[in-house]
Each structure stands twice: as C-alpha cells, then as structure tokens.
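Below is a slice of the complex: some chains, not all, each in place.
Going in written order, the chains are labelled A and B, and every chain counts its residues from 1.
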Amino acid sequence: MELDVLENTFLLVLVTLLSVLQNVFFAQKVEQECKTHNARSFLRPGTPAFERVYCANRNCADAYPTFLAVFWCAGLCCSQAPAAFAGMMYLFVRQKYFVGYMGETSQSTPGYLFGKRIISFLFLMSMVGIFNYFLIEYYGSDYKDYIQTITKAASALLLIP
Amino acid sequence: MELDVLENTFLLVLVTLLSVLQNVFFAQKVEQECKTHNARSFLRPGTPAFERVYCANRNCADAYPTFLAVFWCAGLCCSQAPAAFAGMMYLFVRQKYFVGYMGETSQSTPGYLFGKRIISFLFLMSMVGIFNYFLIEYYGSDYKDYIQTITKAASALLLIP
C-alpha cells in the first residue's frame, strides 16, 4: 500500500486492530464460561451466568459491523483524528457495557443499544464529509479545514458523560 | 481522503450510511419491544412478539457483513452506479423482509435468506471486474466501458419482482 494512503488511515487501522483485540477478549469470556459448565456438549448451557455473557457478547457483535462501517466512512470522508478518537470512546463504552452486563446488579448500562451518541457523531461526520465533497464538486468552495477544526473540537464533547 | 478517490466511492458511502440508519432503526425496534415487556431483566423476554422482532433483526444482522463485503467489492472492482442501485434495492428488500417478519401472517417473505438475487448480482459484478483486471494485465485489452454499460442495463432487471 502506498505511503500517502497509509498516512491518512493509520489511526483508523490502529483503532480497528484494538477493536479486534476486544472482540477476541469478549469471545474468550464466552468460551471460558462455556467450558466451565459443560465440556463437550454442543448445545448452549442454560445457566443464567452463561446466558448473560452470551447475550452481552451477542449485543456487542450485533453492533460491530455497523460501527466499523460508519467509523471508516467518517475517517475516510471527513478526517481521521476525530474519527479515531470517537472510535476509542466507543471501545471504552463497549467495555463498560460488557462488564456492566456481566455484573448481577443492573448498573447504568442496560438495554440493547449503547454508544448511540458516538455512532450519531460518526454518522454526522460522514454526512458532512460527503456534503463537503458535493460543495467542492459543484461550487468549487472547499471548507475542509473549517470542518476538520470543528469536528476536532466537537469530538471533545463526547467526553461529557 | 483525496478527491478522485471520493469521486469513485461517494455513492457507495451514501448507501452504506443509509444501511447504517436502517440497522439503527431495526435495533431500536428491538430495544422498544424489550423495554415494553421487562424493564430491568437482562435475560430475553420470551413473548412471541419479542421473539419475532429479535429473530428478524438477527437474520438481517447475520447477512449484513456479507452484503457489505460484496457490495464494496462490486463497487470498487466494477463500477459504482449499478452497485449503489443494487445496494438500494437490497435495503428495500430488507425493509420489506423485516416488516413482513414482524407481521403475524406469513406473507411473501418467509425463510432465513432474502435478497439472494441482489447478492448474486453484486457477486457477479465483482467477478467480472476481477476478470477484466486479469484481461488488462495479461492481454492488454480493456472492456471496462462495455462492462459498465452492460451492468447498468442489467441492474434494471433487479426491479422485476
């Protein structure tokens, strides 16, 4: 791959690799719980602990392709640093969701969805990037620098709990 | 990202963003049904209505990475306009599948698979694009223009129910 392409994507690649690590960590938790309860059976054990970790992994895996798609779109169409920052935040939120799901007591992370704000932010970034492309194409005016400054500032807002 | 790259992919990005929106819509339907029946429990409620919406979302989410992979391959290797059109058709079919799944009566959208024709079309487009690349590489003859015209015409066939 050419160097200039890698220059614009290496942060995205790093966050993707981190998310892969996290996926493997989740899957190993499931594997471990599965091994604890029944060594050889192929069917799902029905214990509540297994159901919980399986369901947490399931919900995380459900949202993963959606996250990857919008994350790479935002990083490629708009700018990579804010997208990578939002991606890191998403991984933190996902970790918290998974741990909260496994705990018996229902903490602040219930439900089926999580990280809605981060996905919305990445979605908005992609839309702005595409919109800017149309502006360049049809009006010749490029607001890329403004947009990158604004998205960098706006990504800090994701830190607010 | 450079402008000429975005010029060849902006339709693909737009369809990807639309599919992300649809995914979020599906997930919110599940969330809503989940909230209706039990507010706090982590385990899956066993009502038929929830099972149905959960299963519909599950089947759609299962096919999503496959669709994304073949969609981007077709768009990048062959040409983007027919691929984006087929992607839009896929999103319509998926919406119809989801709605049909949630309805009590079994309409025209049963089963586990859907959009087979569209996936096959995208798959064929990718194969043709790769084949054309080999032709250029080893014979020096480029049929890209013919292929793009033919795929544009063929994509209209997807409209036939």
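Keep in mind that, in the parts below, contacts are C-beta pairs under 8 Å (C-beta built on N, C-alpha and C of every residue); 3 or more make two chains touch, one makes a residue touch a chain.
Note that the structure is a prediction, hence the values are computed from the model and not measured.
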*Report the copy count for the entire assembly; 2 chains are displayed in place.*
3
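We take it that only the chains that are shown with their structure count from here on.
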*Measure off the straight-line distance from the CA centroid of subunit A to the CA centroid of subunit B, and report it in whole Å.*
20
*Quick one: in the complex, what on subunit A touches subunit B?*
8, 48, 51-52, 55, 62-63, 65-66, 69-70, 73, 76-77, 101, 106, 110-113, 116, 119, 123, 126-127, 130, 133, 136-137
*Could you please specify the touching residues of subunit B with respect to subunit A in the complex?*
1, 3, 6-7, 10, 13-14, 16-17, 19-21, 23-24, 27-28, 30-31, 34-35, 40, 42-44, 57-58, 61, 64-65, 68
